[in-house]
Each structure stands twice: as C-alpha cells, then as structure tokens.
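Here's the structure, in structure tokens; my notes come after.
Let's turn to subunit A:
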Amino acid sequence: ETLRLLTWGGYAPDEVIALFEKKYPDIDVEVTFSNNEEMVAKLRATGGAGFDLAQPSVSRIKAAQSEYGIYKPIDISKIDASVIEPVLMDSVKKYATIDGELYSFPHQWGTQGLIVDVSKAPDLKGWTDLCDPKYSGRVSMRLKRGVLLGMAFDMGMNPFDAYDDPAAYQAILDKLEAKLIDCKKNVKAYWTGGDMLSNLMLSGEVVASDAWDSTAFKLYSQNPNIRFVPTRTGALAWIDTFTLPAKGKADDAAYKWINFVNQPEIVTMISKSSGAISAVKGGKELMPDAAREAVNLAFDDAAIANLKVMPSVPAGLEDMEGKVLDRIKAASD
Partner candidate 1 sequence: MLLFFLYLAAPLIVAGVFAFNDSNFPALPWNGFTLKWFFGTESPKIGMFHDSRLLRGIGNSLYIGVIVSAMAVAVGTCNAFLFERKQFPFKGFFYILMIVPLVIPGVILGISILVFASMIANGADDAIGIELGMLRPGIPLVILGQFSFLTTITSLVIAARLRKFDTTLEDAALNLGATRFRVLSTITLPFLAPAMFSAFVVAFLVSFENFNTTLMLVGPDAPLTITMYDRMVKVGSTPVLNAVSFFLMVGSGVLALLSVLVNRRKTEE
Partner candidate 2 sequence: MFDLQCDNLTKMFGAFCAVNDVSLEVPSGSFFSILGPSGCGKTTLMRMIAGFETPSGGDIRIKGQSVLSIGPNKRNVKMVFQHLALFPMMDVGENIAYGLRCRGDSKSEIKTRVAAVLDRIGLAGYEGKRISQLSGGQKQRVAIARCMVLEPDVLLLDEPLGALDLKLREHMKIELKQLQHQFNTTFLYITHDQSEALVMSDNVAVMNAGRFEQIGAPEDLYRAPSSAFVAGFVGDSNRWSGTVTALDRDQVKVGLDGGATLVAPLAGGSSGQGGGSSNTGRLSVGDTASVFVRPEALVVTPGLLPDAPDRNRLQGTIDSFLFNGANSRVLVRTSRGELIEVDHRLDGGLSRESVGQDVTLEWPHAGGICFKAED
C-alpha cells in the first residue's frame, strides 16, 4: 500500500517517514511538496485523485470544496482528537465544516508577520514600516494575500469583515494597491520562495520582509539577529490541516499517518524541519530548543492574544486579489 502525501516542504521529513515505514512496513510513503494554491490546483486537475492525504490551510477548504468537490469528509472517530489544542480544533471546525461534514483536521499552525534583522532595522514594527524610505531598496515581500491583509490591518482596516461584501473588499483593495505601488521603490525584490528569502536575509541584502514565522525561526538559528516580529496589529495566523482528497485510495494509511505524527517525539522532529508549531496540546513546548527560544522571543502573551486567524476565503476574492497583485507587480516604481 502506498500513502501519497501532498504536503508542504518540511512537513514530512525523511526521518519521520523512515520511522513511519518502520512501524507500518506494508505502507510506502510518497511525498509531493507543494503549497496551498498548487495543492488545490493539482487536486482540481485530477478531480481529487492522485493523492491520499493533502495538507492545505484551513482557509483553503470551503471555497475549493464547493467549487470543485475535491475533498471528502474526514472521519474524526478514526483520529485521536484529544491531543489537539481545543482552540485550534474549534477554529478548524468553524471554517471547514460544509453541510455538517467536517473536511479537515488541524496539524500545524503558525503566523505570518515580519522578519527583521534587528541589528539593522531595530524599529521596524509594522507592515507599513516596510514602506519607510529609510529602508529603501532594503526590504522584500512576497506578493501574495498575506501582505495585502497585513497592510490592510496596519492601515486601520479589517479585511476579514469585508469578506462577504465584494464591493467593500474591492474598496480596501484599491487603497492597498495604491499604497503598495507607492511602496514598491523600497522593495529590492519580491521573494517567491523560502530559499530566495533566506538568501536575501542571510546575505544581508535585505533587512526586513514579510514572512512566515517558521522561516524566521529557522534563520534565527543561523543568525540570532534575524527575528520574527508579530507586528503591532498582530500576526496573521494560519492553520495547516489534514484533508482527504475526494478520490484518495488509502484512507486507512492516511489516518495512521495523522495519528502517527501527533506523537510528541514526532512532533518535535516535524517542527524542527518545518519551523512551525504543532497543533497538539503544548505544541510550543515540543519545538526544538533554538526555535522555542525564537518563538518565545517573538511572542509575548500580548502578541498571542493579538493573533488574527485567517478565515476561509470566499470564492471570487482570489480573483480580485490576484488582479491587484498583478497590477502592483506590473507597476513601475
């Protein structure tokens, strides 16, 4: 039997796979690395076939499912849900229940905020600070939804509230577009992959960028000056989940995998390679030492309270955001 895993880079490190395969000798694990968009796109192309377990963020469940029908409901009875942090479980239930059926199960969570080389930009605390002329040519961003949302909050708007009102959302987007085009001259390059960001930060070519906390924690171990900044308006929180593709063929193996990775020692291994925090209770404490230190350095209690969990994205918004992002990219600085 083969378990075909469609997941993020780092979520299925080789050592974990080896341990899993040792425990279940009759299961082979194949891993395809991907990201949210590609996961949905791939599953759409296959009509939900080709993979047995996928790991999109909770925000990517509802719209994709109603549009393309690519997932199947998850049987929570086959999973030991008791080990999961209840807050996260509730969030997932809230955002990933369609017609009474639950479609996903939390796995890791993390936040999106700023990554800053504090030795070079000690006072960079919010999204709009990236546009500070002081850092002209010394910042980077990823031209995706995250930066839109972050900027919106920092500019005093709440995009989540406008999710169900396309017109209002468009209005927000228009303001963001102007702001980000204006901000463009500050940007050295828009990063497209973790590798590019790491290189930019480590080489010192860039002093700040928007980023996932996991990347920041990893870089912290390379250079302690590189810290994660949750921003004054609060970091954006995401939860990556387990979902079963509609035509997956190895559901049992998938459930086995889910239960397997929730074991504490495995959680540590995964957190080490992904940099993200596990959704199990006490996930933070199970982080490897260096990362835990970085997490504690980044998040005080206020910061945690200030987290903005990203809700499901309604269908159609993706297009509106996409165009704005395209315009920003196409604009000349």
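Picked so that all candidates are chains of the complex that A comes from, given by their letters.
Keep this in mind: a contact is a pair of C-beta atoms (placed from the backbone, for glycine too) under 8 Å apart; a residue touches a chain by one contact, two chains touch by 3 or more; residues count from 1.
Predicted model, so just to flag it, every value in this text is computed and none were measured.
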Within this complex, subunit A touches, out of 1 or 2, candidate 1
Counting only contacts in the complex, subunit A reaches candidate 1 at residues 4, 6, 8-10, 14-15, 30-35, 42, 45-47, 49-51, 192-196, 198-199, 202-203, 218, 222, 247
